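Only one structure is covered here, and it is reproduced in the block below.
Heads up, one of the protein chains got dropped from this complex, but the rest are sitting where they should.
A, B and C are the chain letters, set down in written order, and residue numbers restart from 1 in every chain.
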Amino acid sequence: MSGYRLPAGGRIDRAAPLDFTFDGRAYRGFAGDNLASALVASGQMLFGRSFKYHRPRGILGMGTEEPNALVTVDRGATAPGWGRATPNLRAPSVALYQGLNAQSQNRFPSLRFDLGAVNDRLGALFPAGFYNKTFMWPRSAWEKLYEPAIRRMAGLGASPTTRDPDHYDATYAHCEVLVVGGGLAGIEAALSAAQDGGRVILIDEQDELGGGALADRALWGELADKTMALRRLGNVTVLTRTTAFGYYHQNFVGAVEQLTDHLAPEQAKGARERLWRIRAGEVVLAQGAIERPLVFDGNDVPGVMLSSAGRTLAVRYGVAVGRAVAVMAVHDSGWRDAMAMKAAGVGVVAVIDLRSDVAPDLVAAARAAGIALHLGHAVTSVSGRHGVSGVTFAANGTGHAQQLAVDALLMAGGWTPTVHLWSHAKGSLRWDADWGAYLPDVAQENCRAVGAGAGAWDMGSGLALGTLPGPKPIWQTKAFVDFQNDVKARDIDLAVREGMRSIEHIKRYTTNGMATDQGKTSNLNGLQIASGSLAKPVTDIGLTTFRPPYTPQTFGALMGHHKDALFQPIRKTVIDGWAADHGAVFENVAQWRRARYFPQGSEDMHAAVARECLAVRERVGMFDASTLGKIEVVGPDAAEFLNRMYTNPWKALQPGRCRYGLLLREDGFITDDGVSARLAPDRFHLTTTTGGAARVLAMMEDYLQTEWSDLDVWLTSTTEQWAVIAVQGPLARAVIAPLVEGIDLSPSAFPHMAIREGRICGVPTRLFRVSFTGELGFEVNVPAEHGRMVWQAIHAAGQAHGITPYGTETMHVLRAEKGYVIVGQDTDGTLTPDDAGMAWAVGTKKPDFVGKRSLSRPDMAAPGRKQLVGLLTEDPQDVLEEGAQIVADPDQPVPMTMLGHVTSSYHSATLGRSIAMAVIADGRARDGQVIHVPMPGRTIRARVTASTVFYDPEGSRLDV
Amino acid sequence: MMRFSGLNLIAQAFSGHQAWPEQWPDKAPKASYDVIIVGAGGHGLGAAYYLAAKYGITNVAVIEKGWLGGGNTGRNTTIIRSNYLYDESAHLYDHAVKLWDGLSQELNYNVMYSKRGVLMLAHNVHDIQSFKRHIHANRLNGVDNEWLSPEECQAYCPPLDISPNARHPVLGGALQRRGGTARHDSVAWGYARKATALGVDIIQNCAVTGIRRGADGAVLGVETERGFIGAKKIGVSAAGNTSVVMNMAGLEFPLESYPLQALVSEPVKPIFPCVVMSNTVHAYISQSDKGELVIGAGTDQYTSYSQRGAFHIIEHTLAAICEIFPIFTRMRMLRTWGGIVDVTPDRSPILGKTPVPGLYANCGWGTGGFKATPGAADLLAHTIAHDAPHAINAPFNLDRFRNGRMIDEAAAAAVAH
Amino acid sequence: MLLIHCPYCEEDRPEVEFVYGGEAHIARPLDPAALSDEDWEHYLYIRRNPRGRHHERWRHTHGCGRFFNAVRDTVSDRFEQTYKAGEPRR
């Protein structure tokens, strides 16, 4: 026990005690505390175990830089489920609330007695990069023994294992000036920016504004005044508990606001966190600076921490880190902290400073405060395992050793300006010898840095060191650089010795700076040590890349609105509700959901589809085809345009007639198809595949705008304007006839592949006489808002004729019986029209169309290409699996020579047997040949049919 | 080269690990080499190693503009698999997977190839058809790949949400058990160490700025930031920068370079046993041996050499991950980064000779060339050594863009990585 | 997310409203049939892919709908200028 609550002081509310638990033990703190300050006040200095060696660790810092004190906070009510647990939270960043339930991590069975700590004893076997050097023999042991063992050691806290009940919010925001960092420098910047009248947003990650000034009593008055002044301004938005995590192109800054995690779960209402996506005219970075630890033997014993942390605990939280506290400084700020702590009532017993000449005023003031001074000295070791019990120090670290009984040791290693966001935005940095750190230099965006983060603050002066001098060679010390990843000075030295000369290699070999704190306290020390080992100045070594996020942020917040039901829109047709009411089983196609079949009673898909198919062939069926893409092509040059886009000719198509169109990419491969109608000389109603709608429209716009901008024609997506009801089957005409007005439905007046405009059920329709089933058929297009009504009316009218609603699966079978291709299933982006058996759809006399030139490339016209053909299995009950591969010789060894694959395959109730389509090398020339489909356990024999039409090859059923 | 082994590690522990030698020496460039490889990624370093180890060509330099392994080799999500559809691709990637097996021993460097299985999720009927097509083709090609039901998928990967009410319900999956991951950095380092032990020079911080050609058009060597270096043959393995390097030889390539992002979460205890890919939802995820969830994001839409990317890509990536793994919304993102991937029109690599005598190309691996590292390296070495491609990489030539013999895996099924 | 100046809307708009359209000023040959396989390959597939100044197409798909051209530095991703489709290369 060393920390305790000072009798007075701090910004906590002593009248508002809060009870909480840590590892199941009850503690008490005050409103305004964070988890770390409250635990230290209760004498708890041990917070966690390090990653690799499981060394006991206390807190190092009191801000976001904290690498050690990581805890899991469980906000679940009482159930043990992890659904509301968050691992790896930094204790100093966890606001205290009534009932807070926190647990330490990476230890078993308990924090004090951790079996994993055996790693520390064996630490010599685990230097940087050890895993590259071992676990290779015997070979089989890697999978069975070594890798599982390594993986078990992984990680810090545990991931939640059940669904997160919280929700997350997101917004965009715009401002003229965004200020990141609400210390005095940021507040100042916001106040002055607000003068210009523009919108100002000020962001700070802490629960109150003030930054470093919160740990300086003398500044509280000024802080209060300025904060008040800010709040009075109408054009300033202040966001506290909000972290700017990334600075992206053109002043786009991402931030996450914590909304409820600082409240007791019962009080938390609404979203847990909010994502702010901010576009700013100017960005002012006032991120402040982070103190650097010192690197020496024993610097990770709980109770050794940053000097600023000791000061913050005392001044801001009214907590003493110990009864006898020593400060090991190489920087003036440590002296100021010592005096501030002393003034707050902390028992600061000594300042040890490596420097011999320290500013006389500091020396005089410290003397006056009764603090013992050891100039020109360095701490060489720390005693105690779970807490500091004393330090050994010596002149320049190597002289006569002296002991000092203390229960806390503070490190003042100087300051590193926080240049993370500056660097995200590719601002350049320059080395500053006085700071011993990199400072912002030239901005790439409209951005400037102010305050300590810009090096524009007097933090005092000091030395920039790699390690403190000591009596032992570096490889015998346990002097930590990256506390969380257990990287020691000697690991960096080893990396250099092993040939890692780039700081990037050193980082990856040692993992320095790769832990959850991303090197906030370790990168600069690592650089200094590498500089020593490489005997090169720091400036020749460079710096690893700063990357978002500044501090870790939850997936839930970063994914914005797209959680659960809002992940992605699911598009439904206007008839979807009817289908759902009638028991449809749905499938997803592109963004749409479509009815796949309508089972009755206990029917499975097979039975339902067989029934639906027969109904269409024998009577009539109805199908919701609304998802088909539709484009209205209008203008005097409409026909000319389509003629250039599609493979087949369009100019001679008469108004009132339809035509099948085949669309290629410029590389000659089929990309889409559809039946389209000419409504008027200058107006076409195009259809595309469901999945191709957006792609085709974009492609057509591209050609129209950038290649043929002289054409007077425009494209409008009408996919959702029209609901489409396919009525198919020999009785189709009889069903719709009573509903249709103004259209002569007789075969002579309204032949196959024609379109007529009129009314159905009293609403306007574009009635297509087309068929994707091989039966007499109509596609009733009506304005979407009437779609369901018309569907119901047709359904009602069809009752007398035994009308049967059918879904996509039946549609697939029916069209396969007729050998109609589904682009994307029977073709796959590698098929030409000829491959697909659709040479007939290519206007050979047209001089050009999109993709034409590619078709004459040598390989596109070469023999041996895969061609779409039909397959009939020898056993008519065998239904081939779609995707099954086809070979000529089933007895050849693996790897086999494959001829092609099955693209579509169904049981045809109409034909009483299976049918399939396949693409097969030289397929049409194999007409009548037997091919083999080797499946696991057996090989299926099937006969090739050059034609894919299995039913009504003459097409007589269309002509009724 | 001091042998790496557990015993040696123990022995060195007693002397404070003082005696480990450099894994690769820092070399000044010689005046000329038999072969220069441009780009010290896994592919380039590997090619140098195989040139020395298999073809006895040791007068080789690998020239790198930055630090070795710092390109896409050091920034990918390390997914390894070979269940590609077309024979050409299946043979190419499976050649690599076979080399991954045993690579640690061959290099005496643990590259941590982990056969934890790659599970690709099917979310709609089209996915099922396409996956089955892959599975059957793979089986006849001798490449393992098996179909799992949704329940089997979840048993294989417990965090998976297989609820039928999901926006994109899991309808099954294709599992390649030999698929998995390897430690990206170790691959580069292992090849570098072994190659240099065989006599290869690795020259870092030395950008190639020009390719000098003789009167006959054949290569003479490279101009670099450190002067001219002669070479009889030059292999270019510069990933995202290939267009730039090929330009130096007067060649224009069918390539575009896009930023591709990836990210890791904070490390957590083991929760995720395998690799899961969902092309429909756009989610790619595994857990590293250190504990981070390693997540592949998408490419930005525009070409770029900036190794960064936009935030909305990350937003969509995490939404996709949490759609399939809703338990991860409270996990936190630790770091994002970008790499520059070079993409060909058919998304398959180019690996072979170029129109310039003595100049060889290995590029176009796009978002998926880490898995190919040992295979591509071996085949590049073969092609350079014989001045002719190996049968496996012969189809991956430049001519296919002229004659139309594309190897378009993406067209067959929207597959990334 | 880039901020892109649409030369038609005459204002800066967020990247998510736009669709990238690849290298600019590659006109579709007027008579493709007259091209050699090599020239056709060049038209279809060969791209400059420069490191630095890049002429490229964008479409303000979720805005005014127009294609336009831009000059952007592919190292900094910074736009130098944008101009309307059909205007000469800058």
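Keep in mind that, in the parts below, a contact is a pair of C-beta atoms (placed from the backbone, for glycine too) under 8 Å apart; a residue touches a chain by one contact, two chains touch by 3 or more.
In this section, contacts and distances are computed from a predicted model.
Of "Phosphoribosylformylglycinamidine synthase subunit PurQ", "Condensin subunit ScpB", "3-oxoacid CoA-transferase subunit B" or "Sarcosine oxidase subunit gamma", only "Sarcosine oxidase subunit gamma" is the UniProt protein name of the chain excluded from the display.
Although it is not drawn, the missing chain touches A, C when the whole complex is taken into account.
Residue A:Glu720 is the one among A:Glu720, A:Asp859, A:Asp922 or A:Asp952 that touches the chain not shown.
Although one chain is not drawn, the whole complex shows that of A:Ala128, A:Leu739, A:Ile803 or A:Ile822 it is A:Leu739 that touches it. Among A:Asp604, A:Asp712 or A:Asp889, the one in contact with the hidden chain is A:Asp712. In the complete assembly, the contact with the undisplayed chain comes from A:Trp592, out of A:Trp592, A:Trp650, A:Phe750 or A:Phe849.
The missing chain lies against subunit A, touching residues 167, 169-174, 199, 259, 270-271, 274, 277, 279, 560-562, 565-566, 568-574, 577, 591-592, 632, 634-636, 680-683, 712-714, 716-722, 738-739, 741, 761-763, 783-789, 792-793, 796-797. Seen across the whole complex, the unshown chain contacts subunit C at 1, 8-10, 13-14, 16-17, 60, 62-66.
By definition in this document, only the chains that are shown with their structure count from here on.
The mean-CA centres of subunit A and subunit B are about 22 angstrom from one another, to the nearest whole unit. Across the assembly, subunit C contributes 1-2, 19, 37, 44, 76-77 as residues in contact with two or more other chains. For subunit A, residues touching at least two other chains, in rising order: 248-249, 252, 277, 426, 667, 854, 857-858.
The part of subunit A that touches subunit C in the complex is made up of residues 248-252, 277, 279, 426, 444, 666-667, 698, 701-703, 705-707, 709, 847-848, 852-854, 857-858.
The touching residues of subunit C, counted against subunit B in their complex, run 1-2, 15-16, 19-20, 22, 37-38, 41-42, 44-51, 54, 56, 72, 74-77. Within the complex formed with subunit B, the residues of subunit A that make contact are 51, 83-88, 124-125, 127, 130-137, 139, 142-143, 147, 150-152, 154-164, 166, 168, 246, 248-249, 252, 254, 275, 277, 426, 473, 475-476, 490, 494, 497-502, 504-505, 508-509, 511, 514-516, 518, 545, 547-549, 552-556, 558-560, 562-565, 567-568, 570, 587-589, 667-669, 824-825, 828-830, 854, 857-860, 881-885, 887, 894-896, 898, 901, 934-936.
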